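Removed: one protein chain of the complex. Kept in place: all other protein chains.
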Amino acid sequence: MFGILVQKELKAILLSPKFAVTFGICAFLLLLSVFIGISEYNASVKQYDTGKQLADQQLREQSSFRMIQTKAFRRPDPMQIFVSGLTYDLGRWAGINQISSPRLRSSAYSEDPIFAVFRFVDLAFVVTVVLSLLAVLFTYDAVCGERESGTLPLVFSNAVPRAQYLLAKGIGAWIGLVVPVVLALLLCMLMVILAGVPMTGEHWLRTGLLMLISLLFFTSFMVIGLFISALTRRSSVSFLVSLVVWVAFVLIIPRAGVIAAGQIVRVPSVAEIQGQRDAFARDRWNLFRQDLDSLFENRRGAEPDSMTEEAMWTHMQTQDSMRRAIELDINAFEAKLYEDLSRRRNVQERLAFSLSRVSPASAFQLAAMSLAGTDLDLKRRYEDGLMIFRTQFVDYANKKTEDSPGGFQISFSSDKGMSIGTPRSKAQLDLTDMPTFVPPVQQIGATVEGLLVDAGLLTLYSLLAFAGAFVAFLRYDVR
Amino acid sequence: MMLEVPGAAMLEAVTLTKRYEDGVLALDHVSFAVKPGQIFAMLGANGAGKTTAINLFLNFIEPTDGEARIDGIVTHKEPLLAKQRVAYVSENVMLYPNFTAVQNLDYFARLGGKTGYTKDDYRSVLLRVGLSEDAHNKRLKGFSKGMRQKCGIAIAILKDAPAILLDEPTSGLDPKAGFEFQQLLDSLRTEGKAILMSTHDIFRAKEVADIIAIMNNGRIVMQEPASRLLGQDLERLYMQYMAGHTAAEAVA
Partner (left out) sequence: MLRTIIEKEIRDIIGSSKFAISFGVCAALILLCFVTGAVNYKTSQAQYEAAKAENLRQMEGLTDWFSVQQHRIFLPPHPLASLVSGVSNDIGRTTEVRGRGELNADGSRYAEDPVYAVFRFLDLEFLFQVVLSLLAILLGYDAISGEKERGTLRLSFSNGLPRATYILGKLIGSFLALIVPLLLALAIGSLIYPILGVPLSGIDWLRLALIILAGLLFVGAFLTLSVMVSAFTQRTSSSFLVLLVVWIGAVLIIPRASVLLAGRMVDVPSVDELASQKARLASQLMEEDRTRMSEFNTPPAAPGEDFEPDKMLKLFNTFMDSLADARDKQMAEFGGRLNEDRANKQQAQERLAFSIARVSPSASFALATSALAGTDMFLKEHYRDQTMDYQQEYGKFMKEKTGLNPGGRMVIMLRDDNENEKPKEIDPSEMPAFKYAPPAFAESFGRAIFDLGLLAFFNLLFFTGSVFGFLRYDVR
């Protein structure tokens, strides 16, 4: 009995004219998105390589360790092919120097706003928007459509248990729709292989998980469609309700959740933080200047011939070390500010995403982004990595500066007038042991927890909707 | 065999032929005429060509050969003019489900070129076709087939056209409604309307029609005044024609 029902459902789907059309389009869109993703990834890799090369070259051209600076780049990751996430919103590089803390600058969208006008399309987008629509489209009339066409009373004039019927309907539709989607997704992966994208085993693991969660998401929308069809009497009504639910889940709730959270939890802007940091820095420098004055005063009083060139150099070195101490102070203060900021941001994010996760579409997108490593954590990860790198870099520069101080000496004298001395030593910088920036890697273990939450939610939504469909169908008036 | 009845024909088919694009010959040189005050009933199985004939009178399709005329106007040449002179009731009257009966009547009356009706006119015509008053201002959504059929007939009456086309108008009506409908047709006949109806209902056709035609495979195989069939068993006749006997054999 069950087999007959499942078979009928499968046939009904596979033979319907809309099936071929929609699946053709879906497969096309999935492949197109991956094609675009691959070419964008290749372009980013090229840009990353040249950017790094140019930065290295510039570094070698610098003449003094005193003011040495470099750039650290964000490395493109093959996973962005499937889920671009925040890849194009976050800055691509950060300036590393002794003065300011590193911040990612110059996002792809801000450099080339033309791409921001319509944004990119990726696999996650196609799955979220198109596949969910497809899932609903094939199930919205599962029950009420059969009632309208009159087949439902006919079926139940036989000894068919309702539970079995609904289960068969769900399973039949699921097999009929999921198999083609899986085929399309496999084609996408084949394309990635053929394009020669450097995927590691871990990348494949992530991709596999991404595909699984995509199917879970697809299933949840299918079951929601089934639920709606069991709640309504006429397919025109269930169609309308499904469309409204789809718009709300896919388009509205994710955004509205974040906006609401933004209003509930206030987070100071970066400008405010920078302002506070600058104010602190200014106070410290004022103090420094006063200290310096008194130091100079003391020295002049103590040793009358302290104005020799040699003494001036030592004086400059003391100044330098004082300056460095202050820089450290300021950095510590800034770090504290940013820590506070990130704590509040975390609260906001957690609230925003909790609200959004009411919708399966949000849960899916968040899971996909975290799997691909293009979620908010991307920014955090890089900021941490850059901070560490900057400390290494500054330490290195300081050590080198002691070995070969650069800078200018400006002297005033009544007999020689004013003149500027060039640096003492001016040779090619030796950069052999300079630290290099190693892009942080997201540990797959770190994603598992968030992934489980989202996967669990998707399963929960599917089960709830199925249970709802079940209850509704048991009391369904089949006439 | 043409029937000679005095007076000009209101509805007239002249060697009307329709061959569909897929090659099916739906109507094969059919000729008949319906005069004012006459009811012409077409009997025949599904696919015999009855609906095709009506579609040709409404110019929903163009004839392959021959002409359909309403009041002398060739329908496929001047369709708009012709259709002003004809009212139509389909087998399964479908109206706007979100409109009330009166709203539907008002809309279709206006489409029929009648703008001067009042609420009372709609009320009285709906009562005339047998729709109880409490349903007049209800949305069509909840109407049964019979109720919708009554609305369709009311629309046809309101158009007040000299010719009326009825496509299986009594299918799905209960016996009482069928009887009421029959009375209605009688009164329309006395008003001088020319009525062309297709039907499966042999018995009612015999009682109400002036001329009865039996169609098979796109041809009129028998066309007789009802008066001449009075004593005959029409059902037996019909079965014989369906079985492919010629007219001569059957009548004999």
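Every chain is named by a letter (A and B) in the order it is written, and numbering of its residues begins at 1.
One rule holds for everything that comes next: a contact is a pair of C-beta atoms (placed from the backbone, for glycine too) under 8 Å apart; a residue touches a chain by one contact, two chains touch by 3 or more.
Bear in mind the structure is a predicted one, so any value in this text is a computation, not a measurement.
Within the whole complex, the absent chain has one touching residue among B:K50, B:K83 or B:K193, and that is B:K83. Among A:M1, A:L154, A:V244 or A:L287, only A:V244 touches the chain that is left out of the view.
Among B:V14, B:A45 or B:I61, only B:I61 touches the chain left out of the display. In the full complex, chain B touches the omitted chain through residues 55, 58, 60-61, 79-84, 86-88, 90, 92-99, 103, 107-108, 110-113, 152, 155, 159, 165.
The chain not displayed touches chain A at residues 17-18, 21-22, 25, 29, 32, 36, 39-40, 43, 47, 50-51, 54-55, 57-58, 61-63, 85-86, 89-91, 93, 104-107, 109-121, 125, 129-130, 133, 137, 236-237, 240-241, 243-244, 247-248, 251-252, 254-259, 261-263, 267, 269-272, 274-276, 278-279, 282, 286, 289, 293, 345, 348-349, 352, 356, 362, 365-366, 369, 375-376, 379, 408, 410, 412-422.
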